[in-house]
Structure formats: structure tokens, C-alpha cells
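Take a look at the structure below.
Complex shown without one protein chain; remaining protein chains in place.
Right, chain A next:
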Amino acid sequence: MTAALFFSQLLNGLQLGVILFLVAAGLTLVFGVMDFINLAHGVQYMLGAYLVAVLSAWSGSFAFGLAAGLLAALALGFVMEVLVFRHLTRRDHLEQVLATFGLILVVTEGVRMIFGSAPLPFPVPAALNGTVTLFEGLNYPVWRLVILAVGVAVAVLLWVLVNRTRAGMLVRAGSTHPQTVAALGVDVDRLFLFVFAFGAMLAGLAGAMAGPLVSVEPTMGDKVLILAFVVVVIGGIGSIKGAFVAAILVGLVDTVGRAFLPDLLRTLVGKSAAATAGPTLSSMLIYLLMALVLSFRPSGLFGGRPS
């Protein structure tokens, strides 16, 4: 194995981690700040991909599609909050899980009725479709570098928003001491409305970024949702920093596992055993990682509150 291949795989891991961060950021915000388990987060990711795909194709411009799609995702976030989530914020987790699971079924089936079950086209924007040679003999797709940049930018933006602005301060305070914040005259419900809609838009952004890489179909959010929860739980519920670190960790472990574990096993236990054990083990790695982290830090890497 060459060093170039190794670095390329590390980059792949970072890049997968950044996609996972984009998906998990909105989830951890809503989960942590509002103590709300939103299973419909995956659906919001799917809606983002659909909106941007459809609007880009309709307008012929990815930039317009992205901007309009994100605004639409934000608007849908407001609508969902008012119609569904608002009524569940002070209920227990089981009721939230049931209601948002119902939302998954309704929205997925609705999208299927409008667009059919066949996947939608979502090509890479023409200007960003190509590869750059990062290492001798190894080309890297430009779009994946774009995702990397967007993910890091979102991480920085979120960190500044949450830690350096008045709104962020209220959000942090509202998550730990909602009564105190309310007593100081802040409309906590309105605060949560904005946090929720913003989370929905982040999920939509993740869908729009992942759209050119994956099949844009009504159930595309289901699988991502599980990974996002793994990231949120490892990182510590409600922690943006935790979500970022955990997402990168999960991305690296998953990619490096898929890239090198089969080869490693082959030298250790022989070819035939490795052929069956390798892929099975590498698909378990992130869950093993989660179990390991939770056994040492039950509230996640950066989780403050005991869970």
C-alpha cells in the first residue's frame, strides 16, 4: 500500500465525516436545545435533496436551486414546527418518537405520490464536475472537496452563532434553564421555533450536498438518520463541537475500516475467513465505537448533562 492511497483514504474518511456532521448538526441542535427526539430529521434531509434537485432542474441553475431550496426547507421547518412539533415539546420522548415516526410515513408517502418511487436526477453542477490530482495517480472529485469546505464553514458558523451571539446565548440558556430564561422575558417558544426551522434547513443543506453523490429517492433519509443519531450520541447530545468531532471520528473509522480491515484480516486469518469476516466487521465498527465511547463516557464525548 502506498502513502498516497493511505492519505487518500484519510481524506475520504474526513469527507464522509463532514457529510455526517452536516446531517447531525441540525439534529443535535434540536435534540439538545429542545430535548426533542426528532425522527423526522431524515425526512427533512430528503426534502432538502428533492427541493434543490427539482428547483435546480427547473431553473437550470444550481445556485438558484440551492438558495430557493434552502429557503423552502426553512419555510417547511416553520410549518412543521407550528403544525406538529410545537404540540409535543413538553411531552415525553415516546410520544415525540411516535409522532415524528408518523411524520416520516406521511411525508415519505407524500413524496412518493408526487414524484414516484424512482430516484430523481441530481447531477453535480457542471462547473464542479471533475477531478483534481491531489496525489500522483489518485484523482479526487471536486464535488467532495466542495462538501468538505461547506461542512467546515457550517461548523465554524454554528460555533460562532452558538457561542458568540446573543441568540446563541439564549439558546444555550434556554436548553438548560428554560424557566429562568422565560422569567427574564424571553419567548422560549419563539426561540425554539427558530432553532427548529434552522435545524430543518441544515438537514436540507446536508441533503442538497449529498444529493449529487447518492440516489435521491423517498427513503434516502432513513439510513442517514441512524448514522446521525450515532454521531449525536457519541458526540454528546446538544453539543455542536461534539457532533463535529464525533462525525469526523465516525467517518474516519468507517472509511478506514472499509479500506484496510479486509486487507489486515487477510494477513492475519487467511483469505477465505477474511472475505466473510472483513466486510461484516467493518460495517459494525462505528457501532463498536459508539459502545466503547458510551462505556467510558455515558453522556458522550462532550455531553454535559447526565443522560
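Throughout what follows, a residue touches a chain if its C-beta (ideal position, glycine included) is under 8 Å from a C-beta of that chain, and two chains touch if they have at least 3 such contacts; residues count from 1.
The rule is simple: contacts and distances are computed from a predicted model.
Trainee: What is the protein name, per UniProt, of the chain that does not appear here: "Acyl-CoA dehydrogenase", "histidine kinase", "Na(+)/H(+) antiporter subunit B" or "ABC transporter substrate-binding protein"?
Mentor: "ABC transporter substrate-binding protein"
Trainee: Determine which one of A:Ser59, A:Asn139 or A:Thr165 touches the chain that has been left out.
Mentor: Per the contact definition at the top, the residue touching the missing chain is A:Asn139.
Trainee: Considering the complete complex, identify which of A:Asn12, A:Gln44 or A:Ser175 is in touch with the unshown chain.
Mentor: For the chain that is not drawn, the touching residue is A:Asn12.
Trainee: Looking at the whole complex, which of A:Val224, A:Ile240 or A:Leu301 touches the chain that is not displayed?
Mentor: Touches the omitted chain: A:Val224.
Trainee: Name, in rising order, the residues on chain A that touch the hidden chain in the full complex.
Mentor: Its contact residues with the unshown chain are 2, 4-5, 8-9, 12-13, 15-16, 19, 105, 109, 112, 116-124, 129-131, 137-141, 143-144, 210, 212-217, 219-220, 223-224, 255-256, 258-259, 262, 275, 278-280, 283.
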